[in-house]
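All protein chains but one are shown at their positions in the complex.
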């Protein structure tokens, strides 16, 4: 399958929202409509973080989304790139969409100059980790949260 | 022990550096001198992220340091607070220094308004996690990195 | 879907047994018929622990079961509530049945007054943990058994 990766566009709103809701549901969470509005506005605006990219098939149908940002770190003069969200339409899995999205984030991070690219995933996310293990190192770090 | 928590100050540089090097060594890493300079400058400057706070005893001796920042998230209109570094002088452990530093970060995050406070730690960091388990939720999230 | 949560009833035996066997099979275990008899009798009897509750749809069909008990703890004057078993019909997953059952256990535990509610799950139980991560804290505790 030919996958086209590009910036999230204002016209993507309905298709993005369908994937975003799938992503939120994957985590058994809920996000209020005003947060979805606010988040889409920031993702779409190239002047504010986080940034949004999408994967589309040849017909222009959205297959996946990724949201990322850059943040300072005490460990380097260069920022770190954090991939906050990644979601691929369940019907399009296994065809390289997730990999293409991550590679695009890598490429943008490299262009900017960073000291690393990272993301978090639930340790029991077997499908995701099967892909991530081919693209990145699983570290020993776990997340604590209040 | 009475522990005083306050902003990192320019005059703290030598004492901060001793703790910073202890922290870097804890992770068996190295940080170039220019990065340490750059990082200290940002930590000390209240106008740039990350922010630095310190714990001092009654004689003013530095016992611990914490570095944190705020970043946007797609899940909320409010930022998340990320505690990037926490280090307590080995000779001052078990006396509430780490707890006091985390509680100060909580308090500053609450004052600003955030959707959460989080940090990462190696899963085998027994001393750290024994404390964190009393202050926060250990989540199911692990970190991947390129 | 409208889910009705209520006490396990004597008349639930056939439907409960179907779910109970599904649960036992989930863990690749076997339970002798006399244990099933004994367990059902205790679950159904409001005067003996453990207690059983069920989730039913509008037509009265059983969709899920939960078994819980209260036990003393050295850490508090109040008991702890232990959710021993939770099972949702595979065909009814993702519709809030498990969440409703856990919330009912929370509510009963609160009514009684407890110092906590807890349960155990296999670390690789992705479906279960995806739900539990939204309802409770994953702790650092693992189980040893002779």
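To keep things simple, chains are lettered A, B and C as they appear, and every chain counts its residues starting from 1.
The rule is simple: contacts are C-beta pairs under 8 Å (C-beta built on N, C-alpha and C of every residue); 3 or more make two chains touch, one makes a residue touch a chain.
As the structure is a computational prediction, the values presented were derived from the model and not from experiment.
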| item | value |
| --- | --- |
| Contacts of the hidden chain among displayed chains | B, C |
| Residues of chain B (touch criterion as defined above) contacting the omitted chain | 99, 123-126, 129-131, 133-134 |
| Chain C residues that touch the omitted chain in the full complex | 29, 31, 34-35, 38-39, 42-43, 48-50, 67, 69, 71-77, 82, 84-85, 106, 116-124, 129, 132, 135-146 |
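The rule is simple: only the chains that are shown with their structure count from here on.
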| item | value |
| --- | --- |
| Central chain of the complex, centres being mean CA coordinates | A |
| Farthest-lying chain, centroid of Cα atoms versus that of chain B | C |
| Same-site or different-site touching of chain B by its copy chain C, using the half cut | same |
| Turn needed to bring chain A onto chain B - CA fit, degrees, nearest 5 | 180 |
| Whole-Å gap between the CA centroids of chain A and chain C | 36 |
| Mean-CA-position distance for chain C and chain B (Å) | 40 |
| Residues of chain B engaged with two or more neighbouring chains | 129, 137-140 |
